[in-house]
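The structure under discussion is supplied below as structure tokens; questions concerning it will follow.
Showing just some of the chains, left in place.
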Amino acid sequence: MAKRSGKTGPAKPKPQPRVSAALGDDSEITALELPLAPLPPDMAAYFDKCREKLGFVPNVLKAYAFDPAKLAAFVAMYNDLMLAPSGLSKLEREMIAVVVSSQNRCYYCLAAHGAAVRQLAGDPVLGELMAMNYRAARLSERERAMLDFAVKLTAEPWRVEEEDRAALRRSGFSDRDIWDIAAVAGFFNMSNRVASATDMRPNSVYHGQGR
Amino acid sequence: MAKRSGKTGPAKPKPQPRVSAALGDDSEITALELPLAPLPPDMAAYFDKCREKLGFVPNVLKAYAFDPAKLAAFVAMYNDLMLAPSGLSKLEREMIAVVVSSQNRCYYCLAAHGAAVRQLAGDPVLGELMAMNYRAARLSERERAMLDFAVKLTAEPWRVEEEDRAALRRSGFSDRDIWDIAAVAGFFNMSNRVASATDMRPNSVYHGQGR
């Protein structure tokens, strides 16, 4: 198709050796220089548990570790939202995380929670679709309603009204479920911004997980 | 100026008795029906402390009270961000809260934190200006830089880059201060959305505080 050998055009550029687009992601976790505080025992134990269960400590935890009170508050809220009992499955909560992070184009959260969706769903393409455009995914009516609410709440929260809650109820969500959708979507609207403000970098291991 | 008595125009409508635009704000705190759980002792004590110091329990706490773990996580994060030692004054943190909430047009947070700015500043108009358009306020260069960052982070977090952090450093903020600006702005991007998603109503007492 490209047989133009005789043409006097621009020379084909040599392939350039590139540094990785993610250079330093595992060593320079944020763009801020924040002196590390020693971890208190409960957080040190939590980091050990992460290493044991995940094989690594998520960079977001290291980023918060400069201040034990902030780290503890973040961990408590995160674990309650994403892991505690809820009418939303863990996969559903991770789907909200990725769709909100896609709306906000957050590198850290898309990498980390995209991996979570791939792993929890056992469907790598679901993770891709949550990051690319959830509207193109083959979703249940319930999932679609949940994500539509999360995206509207992210993009124009001032326009969310009773009709939006009614739509969720029509899709089978309880009032408690609505709280959880809002709380997870809200949480990632926070985390996306802390990550973007500080150029937080995801552990490189996430990129290959669940493929 | 309006002497048109002889004109055959539409009849002047009778003043209608209106219900308050904030009817029920103190009794129906959100649009969700969430069965209340009994408060655990530490949270009960915290509510008592609120009543003692503020004269009332902020509705956001009552809204979270259906689940003690969620309430505790919210309180811990909120108090750390807004009250713990920081390079940002409490007033500065409240100014960020209101400016972010203005961007997101959040009734609850504008009412509650607008009151806080009025009270902490002893300048009622400062609270008004944070809610209306912070660009019209007479601010120090430091305050303006801080709020510009918070608004950009709210409106298009994906465009925040090193140059934005450099601008804060040029205005005298440390890397730790940048974290705190990001964390407070992020937190209200969360709270605004939880409030909007649930139609959370502010205690009516806020409206008159600090006038």
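Order of writing sets the chain letters: A and B. Residues in each chain are counted from 1.
One rule holds for everything that comes next: a residue touches a chain if its C-beta (ideal position, glycine included) is under 8 Å from a C-beta of that chain, and two chains touch if they have at least 3 such contacts.
Since the model is a prediction, treat every value here as computed from it, not as a measurement.
Trainee: How many subunits, all of the same sequence, make up the entire complex in this structure file, 2 of them being shown?
Mentor: Result for the total copy count in the complex: 6.
By our rule, only the chains that are shown with their structure count from here on.
Trainee: Let me have the rounded angstrom distance from the C-alpha centre of chain A over to the C-alpha centre of chain B, please.
Mentor: Whole-Å distance between the two chain centres: 26.
Trainee: State the interface residues of chain A toward chain B in the complex, per the touch definition above.
Mentor: Residue positions touching the partner: 31-34, 66, 69-70, 72-74, 76-77, 80, 84, 104-106, 149, 153-154, 157-158, 160-162, 164-165, 175-176, 178-179, 181-183, 185-187, 189-194, 196-199.
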